[in-house]
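Removed from the display is one protein chain of the complex; every other protein chain stays in position.
Each chain carries a letter (A and B) given by its place in the written order, and its residues are counted from 1.
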Amino acid sequence: MSKNYLIFGFSHFFGDLFDCIQSVGGILQAVVQNVPEILVPGRASLKDRLVRLPYEVDVVELENLKLGSDQFYNHVIGFSGKAMVPLLERLSKQFHGIRFTPLAHARSIIQSGARIEKGAVIDAGAIVGPWARIGAHVVLNRGSSVGHDSEVGAYSSLGPSATLCGHVRLGENVKVGANAVILPDILVGDDAVIGAGAVVTREVLPGTTVMGVPAVRRHP
Amino acid sequence: MSKNYLIFGFSHFFGDLFDCIQSVGGILQAVVQNVPEILVPGRASLKDRLVRLPYEVDVVELENLKLGSDQFYNHVIGFSGKAMVPLLERLSKQFHGIRFTPLAHARSIIQSGARIEKGAVIDAGAIVGPWARIGAHVVLNRGSSVGHDSEVGAYSSLGPSATLCGHVRLGENVKVGANAVILPDILVGDDAVIGAGAVVTREVLPGTTVMGVPAVRRHP
Partner (left out) sequence: MSKNYLIFGFSHFFGDLFDCIQSVGGILQAVVQNVPEILVPGRASLKDRLVRLPYEVDVVELENLKLGSDQFYNHVIGFSGKAMVPLLERLSKQFHGIRFTPLAHARSIIQSGARIEKGAVIDAGAIVGPWARIGAHVVLNRGSSVGHDSEVGAYSSLGPSATLCGHVRLGENVKVGANAVILPDILVGDDAVIGAGAVVTREVLPGTTVMGVPAVRRHP
């Protein structure tokens, strides 16, 4: 069964995802700048709201995801994370040539020279600074901000209102908590976790968790 | 004496209130999407700047509020709080059918499915996430943000840059300080106070005050 779009995510985040899609005027514009309209006036049945679209769309909550080998999609839009790597890899293999579409909310700000990789989602009010690079399948939550020349590795996420100063480098699968801030030129290793509200003033080693003001390592 | 509008607030906040009104192109647009223009080029005499309006308007500083029984208003716009409940109730009784108009700054972001109750004021740069509910007479200060599916009870206020993550529930008359952050799924009871910059990681009981990173209860 061939469909144009697979939209997936944890049900928790569907609201954000749909608002991003709606803000740019619909899925197609998000993908190829060709505009249909999606109305999402309530929440009860998100699928119902897609019936007006002239293309085939599947909306899947990850909690219940079962993809048959007879399915096909041209485009995939979704909130992801390292936990979804197996799924994303399976989709890539199963549907050769599938496109993981990046999605930036119409009310986000993407500054000069910034680069957004496949599958990334930039939520309302988020700011991507000049010449920043946002890796594949990254999520920048509402009101978060990435400074000039900073780099956010694949599968990483910034919580709401989190702030990276200039020239920060995050590895892959880093989780930055809500309203945390990382000072200029800091390196954060793969799989690190930054607590909400933390102020990160020095390098964070891979796989470690830091919290507080200033942020210190939390020993488990 | 019948007038169309009562605009009220503490003189402290008049600037914010007028900028919200001006941003949407004037009072009438704020109320019924019918556009006159208000110019507020200086601050000295706010009333003077309303003379161009084709309707009768009273601007009242709450510190000096005295309403005669011979006055009437169709619409009320203002910053309020629990302290003003007696006033609001009196207005409701005195002027049967009066409308407490919600007001969202033109440069705020209201996401899909969000609901804004009567008398709420959403300031510049504030974000109301998808399916969030903003209660009556709530104030969301500049740059504050309410996550998806969160709920802000009547008369509560968020300080500048305060952040609620997703599925947060605030009771009534909660005061959230500037740049505080409340993590996902947290409950905050009625009349609680969250200090500026606090990181709230667990439930906050009604009537208590919490501060710090992470936020802990402050015993008086």
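Just so it is clear, contacts are C-beta pairs under 8 Å (C-beta built on N, C-alpha and C of every residue); 3 or more make two chains touch, one makes a residue touch a chain.
Keep in mind that what you see is a predicted model, and the values were worked out from it rather than measured.
Enquirer: Per the definition of touch given earlier, which of A:74, A:94 or A:201 contacts the omitted chain?
Expert: Touches the omitted chain: A:201.
Enquirer: Quick one: say which of A:130, A:189 or A:206 touches the chain that got left out.
Expert: A:130
Enquirer: If you put the missing chain back, which residues of chain B would it touch?
Expert: 12-13, 15-16, 18-19, 22, 40-43, 107, 124-125, 142-143, 159-161, 178-179, 195-198, 212-213
Enquirer: Even though one chain is hidden, which residues of chain A still touch it in the full complex?
Expert: Touch set of chain A with respect to the missing chain: 109, 111-113, 125, 127, 129-131, 143, 145, 147-149, 161, 163, 165-167, 179, 181, 183, 197, 199, 201, 213-214.
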